[in-house]
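Every protein chain except one is present and positioned as in the full complex.
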Amino acid sequence: MGVYILRRFGLMLLTLFGMSVLIFVMLRLVPGNISDILFESAGLVNPAEKKKIEAELGLDQPIIVQYWRWVSGLSRGDLGYAYVSEKPAIDEILPRIPITAKLASMALFFSVLFGVPLGVISAVKQNSPIDYLLRIVSLSGLSLPSFWLGLLILMGFVNYFGWIPIYSKPPDSFWTEVGLLAIPAAAVGFRSSALVMRLTRSSMLEVLRQDYIRTARSKGASNMAVNFKHALRNAVLPVVTIIGIEAAFLIGGLIVTETVFNIPGVARFLVEAIRWRDYPIVQNLVMFIAVVVVVINFLVDMAYAMLDPRIKYED
Amino acid sequence: MAIAGDHQAELNKAGANVSSRWGSVAFYIRRYPLGAIGALIFAVFVLTAIFAPLLTGFDPTSTNAKASLARPGAAGHHLGADFMGRDMFSRIIYGARISLAVGIGSTLLSCIFGVTIGLTSGYFGGWYDLIVQRVIDIMQSLPLLVMALVMAASLGPSLSNTIIAIAIPSIPNIARIIRSNTLQLREMPYVEAARAVGMGELSIAIRHVLPNTIAPLIVLGTAQLGSAILTEASLSFLGLGIPEPHPSWGRMLSESAAEYVRTAPWLVIFPGIAISLAVFGTNLLGDALRDILDPRQRT
Partner (left out) sequence: MALKKRAVLAMSAVAVIAAATSIGSSGALAQTAATPKQGGTLRIYHRDNPPSASVHEESTVSTNLPFMAIYNNLVIYDQTKPVNSAETIVPDLADSWAWDATNTKLTFKLHPGVKWHDGQPFTAKDVKCTWDKIAGKDKDSFRKNPRQIWYQNVKDIEVNGELEATFVLTRPQPALLAMLASGYSPVYPCHISTRDMRTKPVGTGPFKFVEFKQNESVLLKKNPDYFKVGKPYVDAIEMRIIANRSTRLLAFQAGEFDMTFSQDITIPLLKDMKSQAPKAICDITPQYVHRNLMVNRESAPFNDPKLRRALALAIDRKTFIDILTEGKGDIGGTMLPLPEGQWGMPPEELAKMAGYSNFEANLAEAQKIMGELGYSADKPLKVKVSTRNIAIYRDPGVILIDQLKKIFVDAELEVVDTTIWHAKAARKDYTLGMNLTGMSVDDPDAVLYENYACKSERNYTQYCNADVDKMIDAQSQELDKEKRKKLVWAIEQKLNDDLARPVIYHPRDATCWHPHVKGFVQHQNSIYNNWRLEDVWLDK
């Protein structure tokens, strides 16, 4: 077991190293760099001054030198300076994380709140009208473009309440913040709750077919008891896994939602930084996302290994 | 082979009357009503894309000052017109081609690479497999949309680049599933038998392993198709999708249209419905195909 954990930990570091190389190279394949954008905004083309900026930012160095500077800086906890704001990158990234984290956890909360019970109901009532209805609703959750949904929500609010649920000033209390984030979180959560529901349904169905469930039933346990006590307990492991992974991947959905609802989180910031070729922001933010994903995966694997004795550690 | 076998098993198990081809179709419709609806939507989607020019008299790129923001039904514009006076109905009809091109193009691309990589790494194992697995790990440590965004930015805006930008981040998932499928198949008795008879490894992989990955591949592919269409829409929304003048549904409802959401809601509602319906149909179909083809996941 100890060896397994160590091995998985090593692989995790390897993945992160790979990610750092990948994002670094990919960014430099993108046409244009920050000096192009800066000049673009001033509407100028003067090769000499452009060279000066590139030299100032170290972009004239060989790519391997640039990479070394970044990674060695990272290991000292120095993320470099953002190109656009000319402030330490860490000061640009850190303050934006909490709001995205709050949004993501609220979305996750919604998805579990609706996804799990509805998934159970759908599985238990397999092939009944309610099952069909729930399946259709969950599938539509996976089929709507999220920005479209967000836009329709905004339009509805302005039309019917004369109020717009966007982030247009910093909230002054915890509850206003919750109120502010609830609507975008629900818009994102709709999609993830559909995912969670479908997964709960299929793993419930699998468990319901197992022998011990049949045995429990034949012994006269009530339907309710069987469904919730025996079946759900066993179906929960894969569901927890998907929730864990979904938590990390929510950030993809958040990019669009943060844009529509104008929430100043990291997801939207990443898109802007890509647009501005602000390498220090993009690199570090991508690494941050990768760390979150990889660590969650690692924890999920660990949980699995501890909870499910059937896992072979040699894999 | 695998499909035919599964079909037969399915039909036999249900004790259906399978004397005619139509009989089996009727059986599937009864057995998977949602899947049938999905198949129907998907068929309409594909036929629309193929026969686009026959379905509308308007050129989707032709502008007309007089028809700017025309209401649905006005001056022959069934679904109205956008602010440049371009007919919405024909743009949606032709948009089906673009969405289908993106969906099928990126799905095929990611499946070809995914299968090749998954099959070879699962079958041959060793160092090669180890490296492939690490690369997959790396690519999967970023959300798909983030990966697609960076790709789209690197490649620049065009139809083919958008297809590539969506396809590449989708490869790891396919490769991973095909690999684990291959790992199981490699241990199958008939593969051992083929090896005993002295068949070459490569021809075993192609003749015995590859055909058996088709079923999971179809399931993966349909899911991929729907998600590719949605990813394109998101990229377009973020300004990195398919550029003008291609009538992409995603861009139609995000740029120069969303602004008119209150005065000309049809500009936003119809393309949104088109995307949602196409993806919904593909997803329904995908669910049914999974039930039929992949008995381990049967619901």
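The letters A and B name the chains in turn, as written, and every chain counts its residues from 1.
FYI, contacts are C-beta pairs under 8 Å (C-beta built on N, C-alpha and C of every residue); 3 or more make two chains touch, one makes a residue touch a chain.
Everything quoted here is computed from the prediction, not taken from an experiment.
J.: When the whole complex is taken into account, which chains on show are touched by the absent chain?
T.: Even though it is not drawn, that chain still touches A, B.
J.: Check the options B:Ala205, B:Val261 or B:Leu293 and report the residue that touches the missing chain.
T.: Going through B:Ala205, B:Val261 or B:Leu293 one by one, B:Val261 is the residue touching the chain not shown.
J.: From the list A:Phe39, A:Tyr67 or A:Tyr132, which touches the chain that is not on show?
T.: Counting the whole complex, the residue in contact with the absent chain is A:Phe39.
J.: Of B:Ala26, B:Met84 or B:Leu108, which residue touches the hidden chain?
T.: Only one of B:Ala26, B:Met84 or B:Leu108 touches the chain omitted from view, namely B:Met84.
J.: Which chain B residues touch the hidden chain?
T.: 61-65, 68-69, 83-85, 153, 156-158, 239, 243-245, 255-256, 258-263
J.: Pick out the residues on chain A that sit against the missing chain.
T.: 31-32, 36-46, 49, 52-53, 56, 82, 84-87, 92, 151, 154-155, 157-158, 162-164, 166, 168-169, 259-262, 264, 268-269, 272, 276-277
Here is the rule we use: only the chains that are shown with their structure count from here on.
J.: When the C-alpha atoms of chain A and chain B are each averaged to a single point, how far apart are the two points in Å?
T.: 22
J.: For the complex, give me every residue of chain A touching chain B.
T.: Residues 11, 14-16, 18-19, 22-23, 26-27, 29-31, 126, 132, 135-136, 139-140, 142-148, 151-152, 155, 158-159, 201-202, 205, 248-249, 251-253, 255-256, 259, 270-271, 274-275, 282, 286, 289-290, 293-294, 297.
J.: Flag every residue of chain B that touches chain A in the complex, lowest number first.
T.: Chain B reaches chain A through residues 33-34, 134-135, 137-146, 149-151, 153-154, 156, 226, 230, 233-234, 237-239, 250, 253-254, 258, 261-262, 265, 268, 272, 275-277, 279-280, 283-284, 287, 297, 299.
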